[in-house]
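Selected chains from the complex are presented in situ; the others are not included.
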C-alpha cells in the first residue's frame, strides 16, 4: 500500500486503499470508502458523503449508506463530490465539479464529464461518455457505450412535482447500448432510447426512440436511419480494442478533465 | 451555543451562531454572518462572500454589504457559495455547488438544488423547489410553492448587452404562487407567469403565461388548462401540512443533496 497525500487531507475511519494512490490537496474521504489501486483523487474532492435530509426529518438517523467504492485506475477530478453508496468500476474518469449521488453504479471505462450530475439510483454502463454539464435524472438506466452530449437534460416527473399520482408514475430514462443524445436536448420522463437510437442536438424527446433511428426537433421526429458508419457494431471500440483511455485529450472531445 | 467544527474552518469577525451548528471541513464564514440554530454547513462552503469588482472600479470601497443571514434549520451544501447580504429564512436547503448572490432573499422551506445559480437581487418565496442547475436571472421575483425544473434558463436583457436602452428595460422574471417551469425551458426577459401557470419542458417562453394555463413549444403557446389535480390549492402542502422536508430522498425528485 502506497498512498501519496497532498496537504490538509481528511480521511475517515475504516477507509481502505489499494496500491499507488494519489490524493490531492484538501481531499476529504468519509468513513468506509474503499479505494482501489492506481487511483488519483484530485484537489478538493469529497468522497463518501452521506445524503442530507432536513434536520426535522423523522428518518434522519436511518440512512447511513453502504460504502463508496472507487475501482482500480479511476481518476476523480478536482472539486467532485461522490456520495456514499456509489460504486465506480475500473478506470472510470470523473471530471472536475461533477457529482455522483448515492446508489449510483458506473461501469468500467466510463467518462463522467466536467460538471455532470448523476442523480441517485442511476445505473450507468461501461464505456459511456457523459459530457460536460449533462444532467442524468434519478432512477435512469444507461447501457454500454452510451453517449450523452454536453448539457443534455433528462427528467423523471411528468407531473412537475404536483399531485399524488406522480409518486407512482415517476420514472427516469432508459438508454440501451449505443444510444446517443445530442447537445442540449431535453428528454421527457420515462423515455426509452433503443440500441443505437440517436437524438439530434437541441431536440425535445417526447416519444421513445427506436433502434438505429435518428430523431430531431421539438417534439423530436424520425429524420432518418443512423448512418452505418456510426453504429456501435461498426466501431473499433465495439470489437474489444478498448481505446477509450485516449479519447479526451487526443481528440479534443468535450471532456473536461 | 454549541458549534461543531471540521478541520481547517475559517471564521471571520462578528460571526453569530445559534445552538447546535455543524460546520464541515474547510468551511469559510466571512465577517458579520449570522447563523441560526440547527444549521448544517457542509464541506468547502463559503458564506458571506463580498461581491467582487474589477480592481480599477471607482466604487471599489463602497460596497461592503450587510450581513448574510442563515435561518434556523438551514442546510448549506458542499462547495456552495452564499454572498453577503443574502437572507435565507428557516429550513432552506441549498444543495451542493449552488450559488446565492447578494441581496437575495429565500423563503422558508425552499430547496435550492445542486448547481443552481440565484443571481443578485432576487426574491424567492417559501416552499419553492429550484431544481438542479436551473438559472434564476438577476432581479427576479418568485412567489411561494414555485417549481423550477432542472436546467431552466431565465433572462433579463432583451438587448443582449447592447445599446443604452437596455439599462432602462432590463427586467427579471416574475412567477406567482404555484407557477411551474419544465426542464430546460428558456424564459425571456420580463415574463410574468401567473398563479399555477405552467411551462412545458424545452419550451421558449416569449409571452406571459396566464393563470392555470399550460404552455408548450417554441414559442410557447397554450396547450390546455393545468389539470385540477396539479393545482396548488389541491395539494396537501397548500393546506398547511408542510411535508416539504421529506421530498428529496423519499421521492427521487431531482434534488441533489
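Going in written order, the chains are labelled A and B, and every chain counts its residues from 1.
Heads up, the rule we're going with is that contacts are C-beta pairs under 8 Å (C-beta built on N, C-alpha and C of every residue); 3 or more make two chains touch, one makes a residue touch a chain.
Model, not experiment: these values are computed from the prediction.
Student: Hey, this file places 2 copies; any idea how many the whole complex holds?
Tutor: 3
Going forward, only the chains that are shown with their structure count from here on.
Student: For chain A superposed on chain B via Cα atoms, how large is the rotation, as a multiple of 5°?
Tutor: Fitting chain A to chain B on C-alpha positions yields an angle of 120 degrees.
Student: What whole-number Å value describes the gap between the mean CA coordinates of chain A and chain B?
Tutor: 25
Student: Which residues of chain B touch chain A in the complex?
Tutor: 6-8, 25-26, 38, 40, 42-44, 73, 75, 77-79, 91, 93, 96-97, 114-115, 129, 132-133, 147, 149-151, 180, 182-184, 198, 201-202, 217-218, 227, 229-232, 234-235, 244-254, 256-257
Student: Which positions of chain A touch chain B when the two form their complex?
Tutor: 8, 10, 26, 28, 44, 46, 49, 51-59, 63, 79, 81, 97, 99, 101, 115, 117, 119-121, 133, 135, 137-139, 151, 153-157, 159-165, 167, 170, 184, 186, 188, 204, 218
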